[in-house]
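Yeah, one chain of the complex is gone here, protein chain that is, but the others are all in their spots.
Up next, chain A:
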Amino acid sequence: MDLSVINPILLFAALMSAATPILFAATGELIVERAGVLNLGVEGMMIVGAICGFAIAVETGSPIVGFLAAAAGGALLSLLFAFLTQITLANQVASGLALTLFGLGLSALLGQGYVGIKPPRLPDVNFGFLADIPLIGPIVFSHDPILYVGLILVAAVWATLKFTRAGLILRAVGENHDAAHALGYKVVRIRTLAIMFGGACAGMGGAYISLIRVPQWTEGMTAGVGWIALALVVFASWKPWRVLLGAYLFGGITQLQLNLQGAGVAIPVEYLAMSPYLITIVVLVILSADKSAAPGSLGRTFHASS
């Protein structure tokens, strides 16, 4: 066993990168669920975002344009879900699962010409002297801009939900859509916008995998991250900062266990492999002891006539 081979700076930097796709997807889904909609299509939107972002980045030579395309791709796909669940009043669970299957198939089709291509690289943000601060600099100030967008997104979502009128309306729609409707709020429009926001975030998370974390296009490359994000929202009790904690905890322990394996630590590999799931769940369950309830209208179909 040789723990000296583990570079803590690289480990922390890697955990931030590993957490970012989950963070984007989970933050987007948090908004969707706070609006009272359960979208199980996160995985499908992520993988479509992954190929849209990758393809457009390759074609334009700009990763930033790629990320914008990923957000647009995820949002467009989520519109299909919005149409099914908000207009035709289809079952949300079935529609979400269908969206995932559709997204996986569509991405495979779109991605056939992009296998084995190296995407353009997104340069790290130049923080100047901040990046030279011992220990903190390389960990916090040496990443790509999208990682910081993810952190800003969490803060923005938290502030919006807590301090703004828009956030209050969104929460009202999620808690009791009939009451919100009675007050004159356009429930379907609000939920559709929330669904699109969730789709855009999921798309960005998918593109982060294909453009930065791996970086390549491979069919099915999200490999279940969308489901992790979905679970995270529930275990985080629909609170943005807990989503951040959960994503970083999951990403961090995933990275740590790989590092510990490489270092030959005398902990059975089976325990190391299951630790990201186990520890994340345990920590978030302990934190959610405050009995934070799910949004009252979560998953319920809204009938304007009722």
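Going forward, contacts are C-beta pairs under 8 Å (C-beta built on N, C-alpha and C of every residue); 3 or more make two chains touch, one makes a residue touch a chain; residues count from 1.
Just so we're on the same page, contacts and distances are computed from a predicted model.
One subunit of the complex is not drawn; among "PaaI family thioesterase", "V-type ATP synthase subunit I", "BMP family ABC transporter substrate-binding protein" or "Succinate dehydrogenase cytochrome b subunit", its UniProt record names it "BMP family ABC transporter substrate-binding protein". Within the complete assembly, A:108 is the residue of A:94, A:108, A:168 or A:183 that touches the hidden chain.
Of the candidate positions A:176, A:216, A:288 or A:301, contact with the hidden chain is made by A:216. Mapped onto chain A, the footprint of the missing chain covers residues 5-7, 10, 14, 18, 21, 104, 108, 111-112, 115-118, 209, 213-216, 218-225, 254-255, 258-259, 261-264, 268-270, 273.
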